[in-house]
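Before any comments, here is the structure.
One protein chain is absent from this view; the other protein chains keep their places.
Every chain is named by a letter (A and B) in the order it is written, and numbering of its residues begins at 1.
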Amino acid sequence: MTLAVHLADADYGWVYVVVGWSLTGAVLAAYFGRMALRIRRAEKSLPPEPER
Amino acid sequence: MGVWREAALVVGKDLRIESRSRVAISQIVPFGLIVILLFAFALDPDRGILARVAPGLFWIAVLLAALLAIGRAFATEEQHRARDGLRLAGLDGGAIFLGKAAAIAVELLVLEVILGAGVVLLYDVNVHGIGILILTALAATIGLAATGTLYGVLAAGLRLRETLLPLLLLPVLAPVMLGATRAFEDGLEGAPGDAWPWVALLGIFAVLYTAIGVLAFGPLWEET
Partner (left out) sequence: MSGAGATHTVGRDRLLDPRVSRAFGWASLVSLVALGLFGLWGAPEDATQKEAQRLMYLHVPSAWLAYLAFGVTALASLLFLWPRTRSMVWDRLAGASAELGVLFTALTLILGSLWGRPVWGIWWAWDARLVTTAVLFFLYLGYLALRRIPTGDPVGAGKRNAIAALIAFVDVPIVHFSVEWWRTLHQKATVFNPQLSAHIHGVMALTLWIGVIAFTILYVYLLDRRYRLAALEDEMEQREVDLAIAARVGTPRDGGTAPDPVEVGR
């Protein structure tokens, strides 16, 4: 990525900051969201707390 | 029957299977040699790099061939319900581990001699301290065989064993790769003194994973 090579200057660090922070946010949100969905689906298909 | 006696039985069995089927000598060793050859295609011999990186290339070839050898060592147990036969014989888990690991180590050492000769001849390497090279190879191979046997039994009988074993085994062997290559470099340069710490590291690794193997092999073996 030639763009990144030109940005190796510390003055353009903010681009990396933006990429890094948004990537982190996106990954965590996606991970959590997918998990929440799977949990909801599973809880719906199972009747609550069977007596064992 | 003592543990060592049982281990010796297992070594004998595995080596005898090899001497009859000759898989290691006819398939795994050529594989190693082909890898050595391919490295030369990948790294232009005329540029003089080969001799310098020979130790690394050698150990990578050994590592890849070891994957095959370990897979093979456990594949033989799956035939003719050999696994149950071994269990029925009531051998101690640790003994089986030592036996299988020793057999793999022997095969690897033979492989290393042949590949080593190949590297010296093909890459034009000057060998100085052969003693340190032998010591390094012994320590590295024991660690390699022990760890490989441990992961071999872990993956034995599982689907996707062939793709799982490399993924499991190779990261763990990073220190062996590192130590063996550095020690070889020092040995070939004629500075064996520098190699001793690496040999020590390899030795510690070998002892540690042999100990883990002796302890863990039994329970894992029961589960396959």
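Definition applied: a contact is a pair of C-beta atoms (placed from the backbone, for glycine too) under 8 Å apart; a residue touches a chain by one contact, two chains touch by 3 or more.
Being a predicted model, the structure only gives us computed values, none of them experimental.
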Candidate in contact with the missing chain, chosen from B:Arg52, B:Arg87 or B:His128: B:Arg87
Residues belonging to subunit B that touch the chain removed from view: 84, 87-88, 147, 150-151, 154-155, 158-160, 164, 167-168, 170-172, 174-175, 178-179, 182, 194, 197, 201, 204-205, 208-209, 212, 216, 219-220, 222-223
Positions on subunit A contacted by the hidden chain, ascending: 4, 7-17, 19-21, 23-24, 27-28, 31-32, 35-36, 38-39, 42-43, 45-46, 52
